[in-house]
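Sharing a structure here in structure tokens format.
All protein chains but one are shown in place.
Chain IDs A, B, C and D follow the sequence of writing; residue 1 opens each chain.
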Amino acid sequence: MEIGKTIGAVVMLFILLGFVTMAVLFERKVIGWMQSRVGPNRVGPWGILQTVADVLKMLFKEDTVPHKADHTLFKAAPILAFMPAFAVVAVIPFTPSLVFSDIAVGLLYYMAVSSITTIAVMVGGWSSNNKYALLGGMRSAAQMISYEIPLVMSVVGVIMAAGSLNLKEIVAAQADMWFIVPQFLGFLVFLVASVSELNRTPFDLPEAESELVAGYHVEYSGFRFAFFMLAEYVYVFAMSALTTVLFLGGWNPVFGLTFIPPIVWFVIKFVIVVFFLFWLRATFPRVRMDQLMQLGWKVLLPLALLNIFLSALLREVPFIGRFY
Amino acid sequence: MEKALAHIDWSAMTPELILVTAAALLIVLELLLPDETSRDWLGWLALLAVVGAGTYVAVHFGAATVDLLQGSYRTDPVAQSFKLVLLGGTALILLLSLSGGNREGIRARGEYYFLLLAAVLGASVMTSSADLVTLFVGLELLSISSYILAGIRKQRTDANEAAWKYVVLGGVSSAFILYGMSFVYGLTGSTNLFVVQQRIVEAYQTGYAPFVLLSLFLMMLGFGFKIAAAPFHMWAPDVYQGSPTSVTAFLAVVSKTAAFALVTRVVLVVYLQLIQLRVWEEIITPLLLVIAGASMIVGNAVALRQTNVKRLMAYSGIAQAGYVLVPLASLGMTLFESTLFYLLAYLLMTVGVFAVIMVVERDAEHGEFSAFAGLYRRSPLVALTMTLLVLSLAGIPVTAGFFGKFYLLINAIATQHFWIAAVMVVTTVVSYFYYFEFIRQMYFRPAPKGNPLAIPIGTAIVIGIGVIGTVGLGLFPNAVLHALGQLKWVEVLSVPQAPPGP
Amino acid sequence: MLMPVTSYLALSAILFCIGLYGVLTKRNAVMVLFSIELMLNAVNVNLVAFSKYGLYANLTGHIFSLFTITVAAAEAAVGIAILIALYRNKATTEADKINSMKG
Amino acid sequence: MWNGLPTWVTFSPILGMLVLLFIPRQRNRWLKWVGMAGTLPPLILAITMFVLFDPQSRGVQFAQHVSWIHIPIPQSPGWKLSYAMGADGLSLPLVLMTTIIAALAAVGSMYIKERVKSYFLLFLLLETAMLGVFLARDLFLFFLFFEVTLVATYFLVGIWGYMERERAANQFLLYNGLGSALMLLAFGGLLLVFGTLNLDQLLVRTSQLFADPEWMQGPLRQVIWGIFLCILIAFGIKLPAFPFHTWMLRVHVEAPPAVVMIHSGVLLKMGAYGLIRFGVDLFPPLVQQMATFLAVLGLVNILYGAALAFVQRDLKRVLAYSSVSHMGIILFGIAALNFSGLQGAVFQAVSHGFISALMFLIIAVLYERTGTTMIDEMSGLAKAMPVLSGVLLAGGLALLGLPGMSGFVSEFLAFLGMFKQYPVIAGIGALGLILAAAYTLRAVMAATFGPFLDRWERLTDTKAVETVPMLVLLGLIIAIGVYPQMLGEPMQTTLQMIVTRIGG
């Protein structure tokens, strides 16, 4: 059992790597399509090997570390960024049986572990001893902590309704009604906050090329850089999965179409979320730093608190109450 | 949990509820008010709340002990009497700040009053707690509010420094207290003081004696910081000096009193049963006495070298903390009565002294001793009141300070701890020297200016209450003695009903 | 104490001592704050360990540690706020420069 | 109907204080007159008391007892502190002396030039406190009055003294503070052991305790000894007994003369009073064990004071050291532990009070005119100021114990008592008397006779307002010397009782 699971974990790792490879390509293709251009199309049929080629290129790149950098931390930062990104996947229930670690405090675990990445970003920015990197790192940290609050608070409504922090039980609680409906406000806040947490457009300020060259990873090259990117895309995976679990009913079928296996339902919903994220990137311009912070504190946080209020109050209303 | 929270008799908590409501109201009003509106009436509101809470306590003084919230909250004699002192002190300090505080460079008036309320709320919770968790939460509410209060003049470097030192050393002391509490919990599996009381003896006898003692030492280390007893007193002088005078008065009076409530309750209740194993006799009493003696010696000796009045008061306060520890340490027969009497006296005289210091400091624009030079020529009445207050601090009849100290001393003699009694009286004599420095300055030195001091009416009232109280308590302490004497102090040490579960 | 708890106690004692050492020796004020946090967290280790392996194991320790965490956060927040004020006035976070009062 | 008398005596100076409060502080003349007048009510009342006092009665007279503070103690009736006043043969002469000296010192205060109002307010406060000390029958009350004298004297020395007044005031405060701290310890102990601080109850209870021959083996032995030693040191400092005398020298030199009159005349006697009242009377068996020590201490005081007085060049210092010497005689009287010894001690207290008051009054007048108190600089005063010089000479004679003056009676009685108990020590002590004659005459002669200095040309002799008090004092000194029974009669019964308690 244990060994089987461990092998499963290794398989999961490779699935993730595969997902990232495809996701990068998919993203470029989707954006290209939306912006009426072609996207990668040279390497392999339909450009399918483009990402593989990129990774290979990075593998063969010379590894440079700036003389003035703090070497230990500089080298540790990418690892620190990737490790939690992968570790959070452990608690995601893909189907009733396919969950690697079914712990009681799954959601809390996710929130806690995912915030470690903030530290990695700061460490990377700081240890480079480069002004752009430092500024990027600081900004990124400020942004991530600002959005973590609404993110964390937006799911309180879900927890109240499900009465559990276990992700499997949360999914199970959505058998009748996905939480996206009663918790729509929470969902909106969660979505916006999660996009920001992912440092993705329109909230990709830490790596704003026009202002900060490349943000906290200016000095990174080769595989070290690759791991920062990898972490980002693994988070896209994890966050999309979490969104699916928390608000979209996880593996629960729609319209009673139970003959379709749960995993398929999960993947369908998951892909929609991922697509949505790419879509955002193609559509929105980047916001300014001050707008970003104001949105987080002055809009999302009050909304998240309001959502908690509403969740508690609406429960007292007849008929609707049972969904809360 | 079955005993629904809603069905609890909340009326016992009225003082705290008044305070918390007022505090919440205050901060909301502060939010809603335009910036340019005067915040003074918020202060009056705070005063009203404190007086209201105090009146409630006073009216129910001597009422039977009530246990609430599964025994974590109780209104026993310690709670009642300490609360009265705390609320009285806060009321005086609020009055003081209302009449003169806005000239002390405190810009955030609304927050100032709010923080005072929050602090006294914490203190009040502390006195009423019979559970380590609530005790700790109360303590921290008081401490954290005090940290901010100490640094509320944020545009001044000395205030920043004072607050910084306070927060760092306060944090360390909290950590020590908590560390000690964690062992208490580990040994007894409960945070309820009375459950702990019963189980700790068993733990002591079954081979965990070192841990029991460790918990005591760690907590005493932390408490030492909170009551500013030597050798954990380092923060006090800087904090007293850097804080606005009204806040210094608050720290000197309310914080210290609350900390004594904490020490008394925890040390006494938790470790009381160990008396049958001679632990008190052999370890706890000597430990506390050494702290007390060190405080007296260090406080009084270092005070001799001070030139800044508030620093001097800090060291004086350290010495006074030593005196007040004596009854607890010696487990004297009038432990509670004498401690409370002295704290009450200390409240009156200290608030009075700080009120005078505030006026003088503002007039001279500095806080050195020379600010008092020739005060007698300028304002004889102020000088006279200050003299009485200082004499009381020095423990000279016919003041409350004298009688209080005599009362404390008797505990030491009665329990045959002669050496601490000797230290007490000898250091008291040493203290004459620096307390009389006020008198030397006021009467023996020429005045740099001729004009009389301007004293706002509120400050005058506070000084008046301080002096009248000090002399009155010194001459006719009977009323207070009887009020304290009629309380059933035994209830403090044991639960009246069956002890609650873990 | 029961065997399993000893190692936790040792861990927390070590953490506590490191924190204390940091408070006493670190020159940077932020580090001092961190050290205090470390001390408080050492307590949490203790509490949680006792809550499972104490003489009377129960959940109270967990609840206590929740309060500890909150209080630690509040304390850190106040500490940082004071530090910001100090920095604005003095442009330093070196702890040994925060020392203008003597006596 | 006379039961309130001690209270009236004690608090009558407050009348003067009240009047003073309503006089503007610039009106120096008025203030001085009112201040002086303020000392009259206590004087009159004290004389009344003296007259009404029944010398035969064994109890406390004019006793008054009002319960005051009640300290509740769990499982016991608690402690009661009371406002108890009353006079007996021991306090009566001292009260009378206090009022007389205070009145005369008020006259001597006319040289005070600045802050007259505060001066007299404090002066009268001091008088109240002193009277309270002698009349209190409750130890707690006694202590309160005792401490008030301390504070008032501190101010009087610190504000109106000479150059080094602050140091003198501080030293005074520290020594006496220490003394009263020990006293407080002792009283606290008494309260705990005997459950009361009322003097009459204490007398009964200590007798009961000491009547039990087993008490020395009892657990109380150490405590009682501790209490006794504290009392001994506390009043030893006040007296002052060697080696606690340095503060007193400084106060003598630095304080304004009128204050020194009070200080040397009355305040030091509180030490003697305390020793007899709380040392001898409460702890007879303990005093007996300490008697030899006290006698030796007295001897040291006598010889040390006399020897040092001999080499002083400042008249004030001569008198200060002579006070040390004379206090040794009081110690002698106490150590003798017999009737004549105790009588001598009380006589000495009163007599020395008058004599030193006289001497310092003279010094006040002298200093006012010459601006100096150095013996060498005063040479030849007799020519310029015959009256003053005459009084000075008379005072000097009183000081050295010339028969026919009060000093002789007291010294005679004290030495008589001493010779009965410790002939050798008394013999050596007698040396001090010879020395006293030597240093007194040397100082007085050098100051008054000797070559006349030109700068004294324009000196005027004493005015009536100065002469009268001097003559009054001198008259009293001679009166006691000639007719000691005046003083001896009232105290006879009380002292007899004390001696009975001692078992002598």
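The rule we apply is simple: a residue touches a chain if its C-beta (ideal position, glycine included) is under 8 Å from a C-beta of that chain, and two chains touch if they have at least 3 such contacts.
Methods note: contacts and distances are computed from a predicted model.
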{"item": "Listed names \"Amino acid ABC transporter permease\", \"NADH-quinone oxidoreductase subunit A\", \"Molybdate transport system ATP-binding protein\" or \"Sarcosine oxidase subunit beta\", with the criterion being the UniProt name of the chain not displayed", "value": "\"NADH-quinone oxidoreductase subunit A\""}
{"item": "Chains in view that touch the one left out, judged over the entire complex", "value": "A, B, C"}
{"item": "Touching the absent chain when the full complex is considered, from C:I18, C:M31, C:V48 or C:I69", "value": "C:I69"}
{"item": "Sole contact to the chain not displayed, among A:W126, A:W178, A:W251 or A:W265", "value": "A:W126"}
{"item": "Hidden partner chain, touching residue among A:G44, A:P202 or A:G222", "value": "A:G222"}
{"item": "Absent-chain interface as seen on subunit B, which is shown", "value": "1-2, 4-6, 24, 27-28, 31"}
{"item": "Residue ranges of subunit C at the interface with the undisplayed chain", "value": "66, 69-70, 73-74, 76-77, 80-81, 83-84, 87-88, 93"}
{"item": "Hidden partner interface residues of subunit A, rising order", "value": "1-2, 5-6, 9-10, 13, 59-69, 78-79, 82-87, 89-91, 100-103, 107-109, 126, 128-134, 138, 141-142, 145-146, 148-149, 152-153, 156-157, 159-160, 163-165, 213, 218-219, 222-224, 226-227, 289-290, 292-294, 297-298, 301-302, 305, 308-309, 312-313, 315-316"}
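One rule holds in what follows: only the chains that are shown with their structure count from here on.
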{"item": "Of B-D and B-C, pair with higher C-beta contact tally", "value": "B-C"}
{"item": "Geometric centre distance via CA averages, subunit D-subunit B, whole Å", "value": "43"}
{"item": "Of all residues in subunit B, those that touch subunit C in their complex", "value": "132-133, 136-137, 140, 144, 147-148, 151, 154-158, 160-165, 167-168, 170-172, 174-175, 178-179, 181-183, 185-191, 199, 203, 208, 211, 237-238, 241-242, 305-308, 311, 502"}
{"item": "Complex interface listing, subunit B residues touching subunit D", "value": "333-334, 337, 376, 391, 396-398, 402-403, 406-407, 409-410, 413-414, 416, 418, 421-422, 425-426, 428-429, 432-433, 436, 439-440, 443-444, 476-478, 481-482, 484-486, 489"}
{"item": "Residues of subunit D touching subunit B in the complex", "value": "68-74, 78, 118, 143-144, 147-148, 150-151, 154-155, 158-159, 165-166, 170, 173-174, 177-178, 181-182, 184-185, 188-189, 191-192, 223, 226"}
